[in-house]
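All protein chains but one are shown at their positions in the complex.
To keep things simple, chains are lettered A, B and C as they appear, and every chain counts its residues starting from 1.
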Amino acid sequence: MASKCHLVEAESAEARQIAALESAVSRDGIAGLLLEMYSTMLRIRVFEEQVAALVEAGEIKTPCHLYIGQEAVATGVCAALEVSDTIWGNHRSHGHYLAKGGDSCTMMAEIFGKKTGCCKGRGGSMHLFSKEVGILGTVPIVAGTVPLAVGAALAAKLRRDGSVSVAFFGDGTLDEGHVHESLNLAALYRLPVVFVCENNFYASHMQLLERRVKDNLHQAGEFFGVPGVREDGNDVVAVYEAARGAVERARSGDGPSLLEFRTFRWRGHVGPSWDTDVGVKRRDELKDWLPKDPIARARTRLLELGAGMEALERVENSARDDAQFAVSFARRSPYPGQDAVLDHVFACSEGGPRCEG
Amino acid sequence: MASKCHLVEAESAEARQIAALESAVSRDGIAGLLLEMYSTMLRIRVFEEQVAALVEAGEIKTPCHLYIGQEAVATGVCAALEVSDTIWGNHRSHGHYLAKGGDSCTMMAEIFGKKTGCCKGRGGSMHLFSKEVGILGTVPIVAGTVPLAVGAALAAKLRRDGSVSVAFFGDGTLDEGHVHESLNLAALYRLPVVFVCENNFYASHMQLLERRVKDNLHQAGEFFGVPGVREDGNDVVAVYEAARGAVERARSGDGPSLLEFRTFRWRGHVGPSWDTDVGVKRRDELKDWLPKDPIARARTRLLELGAGMEALERVENSARDDAQFAVSFARRSPYPGQDAVLDHVFACSEGGPRCEG
Amino acid sequence: MRRVSYAQAIREAHAELLSADPRVFLIGQGLWSPWYAGTTLKDIDREFGRDRVIDTPVSENAVTGAAVGAALQGMHPIVFHPRMDFMLLAVDPIVNQAANWCYIFSGQISVPVVIRAVINRGGEQGAQHSQALHAMFMHVPGLKVVMPSTPYDAKGLLIAAVQDDNPVLYIDDRWLYEDEGDVPEGRYGVPIGSAAIRRKGTDVTIVGISYMAREAVEAGEQLADEGIDSEVIDLRSLKPWDKELVLASVRKTGLLVVADSGWRTCGASAEIAATVSGEGFAWLKAPVVRVALPDCPAPTSRWQEKAYYRTAADIVAAARGLVGVRQYEASA
Partner (left out) sequence: MRRVSYAQAIREAHAELLSADPRVFLIGQGLWSPWYAGTTLKDIDREFGRDRVIDTPVSENAVTGAAVGAALQGMHPIVFHPRMDFMLLAVDPIVNQAANWCYIFSGQISVPVVIRAVINRGGEQGAQHSQALHAMFMHVPGLKVVMPSTPYDAKGLLIAAVQDDNPVLYIDDRWLYEDEGDVPEGRYGVPIGSAAIRRKGTDVTIVGISYMAREAVEAGEQLADEGIDSEVIDLRSLKPWDKELVLASVRKTGLLVVADSGWRTCGASAEIAATVSGEGFAWLKAPVVRVALPDCPAPTSRWQEKAYYRTAADIVAAARGLVGVRQYEASA
């Protein structure tokens, strides 16, 4: 799905062609879906490469934790969700945001710190939000949103609204005790929540086995009765299928599951560098993972399935356009006013001072 | 082992006889040890029955969480420890304190709120301490001492002093996330710590299966690489043997273990009642558990092993004497001065104001 | 009007809220227990069902976080902490999350969660089972904090808290549970941010917080017997607090005692003393006196507890001292 601002601002012939192509192939089962997911992954990749360049250029100041290399996870999981389902992210959520249908212009503007941003310039890269499409919030306190996602599932259960919530988090997040508490609550109350652990083998500079003895993250819920699945996080179809199972399970009242997707982030923990330059010995791992590029794999698979070169190129061009539009939108947007800095400490409804802005 | 105050204040012929008996049978393997453990369990039981009566009589005001029914756990575990090993307890630690060699007089005085108490009247029942015998502290924040015990083990490892630390906690404590963090740290750093989970199936009014889906507490450490053992917590010999294994493992540098001892508290969560009277439907469970009395079982076994009735009676009398001495000691002791209330907020060494008392 | 106990008033507020609004639910430790919450939630699970009255594992962090998450989805949960001390395990969801989300997302979302915490102390429970930590949360932008001292306010403030779209910390003190007072039937709210004058007077202003508001009323009566005409204000709401009402009173009396049930340093009493010393500078005839807990944990032994906690007598002594200073200065 192309971003809103793209459609509004560009409406190029190309965009319309892509849309037509998408709906045409969507009847063809996995091929159609794969093309869509390929498009989403590419949009994430290109968007983030833009961000990386802009950080290097000094135009973006907010800390950016890039998702490059992990695109298949957000994409495959969100492909299994409805708009009314909610996702909850962390510091590394550009991909989650785009995959769930967030608008790339408002995210880019947010990263620029602009008033047109999805948080009106209050969030930067690490705080993203788009209620209409179920992006209920991404914040950078590690594990911070995991109990919140459980609470959203509790709300869904109490209201019987049939929605599912998804908590996206990294391998490092399972170091936090309250994630285990959350697993227990979810199992105990049979909540419609899916725990998505993106195991990229690092929590900032610390490799998984420097933080724990076993490489067994899919088993995190076993003690509490939350079933776990381990999947290749760089195979978008495998991700989608695992997610679909978990989401169905949740939606039909059978409770939570935990999905471990094994993947790798290409860039540094934060910023555009490759980490290898600051002393973290990831070089060998990176060498293994680069050839497993989820986007290249999807592309190969699409070609095998008979997609035409031309169709793929259109998707690729569209992703580029989309990111460029987002950048120009962000650049053109104004900063929020300094006098609005104290707005919204409290919600407006009850009429406290300075809630508007 | 009889309490210090008993020895000092009584030195009765009986006490000396018991001591002689103990050393006589201590050569006979398990029989000698069992007699000792029987004596410890009885001392705990009688002490606590005294406490229960004094709470009912209104003489004791501090909240008392009785250990009656669970005596085999503290006793068996502490029998496997050296004096230099440390234990860390919780709100329900009278038994841990006595089993590790704490003095019954100073504990009773503490429960009375007296100046001669093991915390000089600052702790009451829920805060116990006796550094000389390795009771490093019991406090009532659930799970509060679990990370501390891990830290003690870390200290032991850094100093290579060969000591082992033991965290005593209940089934409810595994609901707390930081206990899981603690298990992970212990496994990761291979620390000499033993996690002793006393599964009495309740956290105050909440039955185990109202708090979690599975009855599998011995598996709490599996995710982190901490091996677990499940044992009958009302069989003091079984407890001792499981503990000995875990302590040896810890002491020899092989890291932590978790022991689940299944047992039951006879009395209410707090105070001398039986809980059944305040609406908690424990009656059936209690009916099952009363016949599994760990003390009666040890007594039967001792008789099978050939212990004489007379020897047992001496142990029993000694336990009664011990508790009675403790009560009279506590009664005779003064309250701490009101003017000392602000003492010891800070440690003395650096000469802050009002550190003495 | 009906006389109802503070504990019963809290229970009524819960029942009213649960009846009136399907978005309201309760979650926390002890909700199915016959004793955990005193009688403030007696049989509430039977009345409203265990789907909406959810007792929990001993997992303060995730339970509080789950309540916050449900609030973000439009529910109006009340999360219950039977002791404030335990809530220290849930500071992250309260301070990092609940307090910040409305601001971070520029008002696109609100967090209508009530966090109920009980101050439960005395009875030789000791340092970890006695804390009154309201000042730690008063410090945090984005949180509201209320502390009723009467049955009327206990009910009205809980209702107002649940109806507020922001995270509100509702703190009740078990020492007040047996107190009786007039409580209307039905739903009514006490505006958050408004203090109440419990006694009109002209000689000295006494601002009381929570339990110490009750002691302040008691002190007011004792002072009256001595011929000192105090104005007693029950702050009720700590953040926001009713600065205007307090300043108006101090303008009249020129003297202020602040009586708080928490510690002194950086406590609620520090904020009120600092603010009034500043904005009421021209009116103050003597230094503001803070009657607060000493910077010391709670002891257990009953006699030390007696020496530790503050009562009406301490307020009386403080007010007497202030009035004496003024009279001395007036006569000098």
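Operating definition for what follows: a contact is a pair of C-beta atoms (placed from the backbone, for glycine too) under 8 Å apart; a residue touches a chain by one contact, two chains touch by 3 or more.
Just so you know, these numbers come straight off a predicted model, no measurement behind them.
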Shown chains that the omitted chain touches within the full complex: A, B, C
Candidates C:53, C:135, C:204 or C:233 - the one touching the absent chain: C:135
Contact with the hidden chain (one of A:121, A:227 or A:294): A:121
Option touching the unshown chain, where C:127, C:147 or C:315 are the choices: C:127
For subunit B, residues in touch with the removed chain: 86, 88, 119-123, 127, 129, 131, 136-137, 139, 141, 144-156, 158-159, 165, 177-178, 181-182, 184-185, 188-189, 343-350, 352, 355-357
Residue ranges of subunit A at the interface with the undisplayed chain: 61-63, 113-114, 119, 121-124, 126-127, 139-144, 172-173, 175-178, 203-206, 210-212, 278-280, 335-342, 345
Where the missing chain touches subunit C, by residue: 61, 85, 88-89, 91-92, 95-96, 99-100, 103-104, 126-128, 133, 135-136, 138-142, 239, 262-263, 265-271, 273-275, 277-279, 281, 284, 286-290, 294-297, 299
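Please note the rule applied: only the chains that are shown with their structure count from here on.
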Cα-centroid distance, subunit B relative to subunit C, in whole angstrom: 38
Distance between chain centroids, defined by C-alpha means - subunit A, subunit C (Å): 41
Centre-of-Cα separation between subunit B and subunit A, whole angstrom: 49
Set of subunit C residues in contact with two or more other chains: 56-57, 59, 61-62
Residue numbers of subunit B (touch at least two other chains): 175-178, 211-212
